[in-house]
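What follows is a short report on a single structure.
Heads up, one of the protein chains got dropped from this complex, but the rest are sitting where they should.
== subunit A ==
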């Protein structure tokens, strides 16, 4: 019986159409709806399921960022995580924070909490990096089961079915390990009102990266953020023949 760390990230809600700031320094986040990164929800669900199946005894939800990320941790607690850790990062450090810094925090916490699994989403839908899980595994020197669509614990090993380009592959990795969740791993549950109320009583510990000995310096510099080129408006065609004729005319088919 062991412990799982689950990483949850607060991101702009997936349904929001983002806007680039006029000064090209980033995207507008003030006053925009935020929620838990969809892949993190899947990671939380998987961790809670493993607990329900009695493979693990405790699920700890972790988020790095400003005060608002405690809401994201609360959501994870309402879904069934036992307690939370808020690693407080704000201002310039938060703006520059990337997967490398976050993975250092997770690696330090995994050791401190003596976790046997770290479960993360495969990517955050804001920076689209798809790196934190892999980096955390590297820093801990643990094996990684990325893009997992099925996870089975078998003693000290984890069997992971992974989504790869041509289909699926199955690997067996030894614990402790890092897993990253793909969309197909499970369907996250909704937090019920009683569980949301209960979650308010659960503990969220607060710490700083420095408490974990993590240096937040980043050597990546975002020079500018632009809107992607917009496509020219197209035309509506009336019939299939018309469509085929148009495609033939411009040499597409």
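Worth a mention:
Here is the rule we go by: a residue touches a chain if its C-beta (ideal position, glycine included) is under 8 Å from a C-beta of that chain, and two chains touch if they have at least 3 such contacts; residues count from 1.
Throughout what follows, contacts and distances are computed from a predicted model.
Per the UniProt record, the chain missing from the shown structure is "Electron transfer flavoprotein subunit alpha", taken from the list "Electron transfer flavoprotein subunit alpha", "Trafficking protein particle complex subunit", "tRNA methyltransferase 10 homolog C" or "NADH-ubiquinone oxidoreductase chain 4". Set against the missing chain, the residues A:20, A:153, A:196 or A:212 yield one that touches it, A:20. Remark: the residues of subunit A touching the chain excluded from display are 12, 14-15, 17-18, 20, 27, 39, 98-100, 103, 122-123, 125-139, 142-144, 146-147, 149, 159, 162-174, 182-184, 218-228, 231-232, 234-241, 243-244, 246-247, 250, 252-253.
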